[in-house]
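Rather than the whole complex, this shows some of its chains in their spots.
Going in written order, the chains are labelled A, B, C and D, and every chain counts its residues from 1.
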Amino acid sequence: MGKLVEEFNTYRAKMNTKILASENKVMKRIYSLDTLTYQDGALSAKNKEMLGLATSMVLRCDDCIKYHLEKCYEYGVTTAELFELFGVTNMVGGTIVIPHTRRAVEYWEELTSREI
Amino acid sequence: MGKLVEEFNTYRAKMNTKILASENKVMKRIYSLDTLTYQDGALSAKNKEMLGLATSMVLRCDDCIKYHLEKCYEYGVTTAELFELFGVTNMVGGTIVIPHTRRAVEYWEELTSREI
Amino acid sequence: MGKLVEEFNTYRAKMNTKILASENKVMKRIYSLDTLTYQDGALSAKNKEMLGLATSMVLRCDDCIKYHLEKCYEYGVTTAELFELFGVTNMVGGTIVIPHTRRAVEYWEELTSREI
Amino acid sequence: MGKLVEEFNTYRAKMNTKILASENKVMKRIYSLDTLTYQDGALSAKNKEMLGLATSMVLRCDDCIKYHLEKCYEYGVTTAELFELFGVTNMVGGTIVIPHTRRAVEYWEELTSREI
């Protein structure tokens, strides 16, 4: 894993711990519901992570994109599949999605440890 | 097909014809690129339509939702799969997606000609 | 209660019943978590409904606005308080919030059974 | 003027009167600042209305689109210019802008009293 991936995960883990430590019931349930949401069901976990990634892209949330890219990588999404997902999200969401696609490609390169 | 489906498709077809008749090159290419985007490739057309639907839901575009619901129905997406997609989009996009989910369910009932 | 209020509540109740009947676990938990979110706590339910209304306004979701307007009315929010909330949301969210403010005023008139 | 134009303007005028009658200082100043924003200056009023229309399209506010379409029409924007603006906004904002473009074309036909 490269530097971008490590930095993102370290910060994410540290702050999530604080949010959960706050004992706010709504925030805690959002976190546990979020885990439930992406589990295998009528749709596979892989397909759900692709939905999570695509929706994060059109809503243009770089941290959400990083998180779902990792999950997609774990579930074996290929680079060709990823770029087709980029095609859909850049069409639906427009060219304002391009800068997020650039950063997604950079993060994907780190995850896969190879240049595209 | 029920009334909602018919009204949507009639208006959509009528106005698309006008937009394409305008001979604006950019608009025409957007339309043809849109068709290309959802064709079978590394991802199946069915999976791409689900990505189109999910992104339309979090961006809260009712007409886009209707369009992709029809395509999902044509490609055999089941009601159980659809509701899992609703789960993802309502989690990612929040409770502001609920009103669009209500209208999506109503449209889906018309498409499938049966009550949920 | 006037026509707008009745129509909104009838449709909302009918479709919510269908969504909950689907037995999709994620959707069901979102609904129950939504109820929990607005209960009295460190912040009063009234203040939380005002937060719900303000966030719905800047995200420009008319149905969400209607729902929270009703709750604000039940909790005794005054017309003067409401307009100050409109001031904040129209400043933060810009003039694209104005059309939603117009519809909010119309709905508020029905709720309070008097013209503004 | 056709039916869509008349309905929009009647409702808009009626509700704006109520909002201004509320004597909320922030809302009143937003309205007067809004008028100031689109006056001739370093940029012409025509160019500013096109900026107002383009931003309303990517933010997908149909009422704002209608308002600025009328102003663009008054300032002599041509149908060819309008469609090039549609090209930019559909590229920047993506295919979720298409349904709003369809309704914009319908409104423009009423304003210009001729079919496209």
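By definition in this document, a contact is a pair of C-beta atoms (placed from the backbone, for glycine too) under 8 Å apart; a residue touches a chain by one contact, two chains touch by 3 or more.
Everything numeric here is computed off the predicted structure, so don't read it as measured data.
Q: Please state the number of copies in the whole complex; 4 are the ones shown in place.
A: 6
Keep this in mind: only the chains that are shown with their structure count from here on.
Q: How would you label the subunit C and subunit D contact, same or different, if same means the shared numbers make up over half of all numbers there?
A: Homomeric contact, different residues on each side for the most part.
Q: Using CA atom averages as chain centres, what separation in Å is found between subunit B and subunit D?
A: Chain centres of subunit B and subunit D, defined by C-alpha means, are spaced 26 Å apart.
Q: If a residue has to touch 2 or more other chains to count, which residues of subunit A qualify?
A: Expected reply: 33, 37, 58, 91-93.
Q: In the complex of these two chains, what residues of subunit A are touching subunit B?
A: It is residues 33-34, 37-38, 41-43, 47-48, 50-52, 54-59, 64, 78, 80-81, 83-85, 87-89, 91-93 of subunit A that touch subunit B.
Q: Can you check the complex and tell me which residues of subunit D touch subunit B?
A: Residues of subunit D touching subunit B: 60, 79-80, 83-84, 86-88, 90-91, 95-96, 98-99, 101-103, 105-106, 109, 115-116.
Q: Subunit C touches which residues of subunit A in the complex?
A: Spelled out, the residues of subunit A in touch with subunit C are 25-26, 29-30, 33, 36-37.
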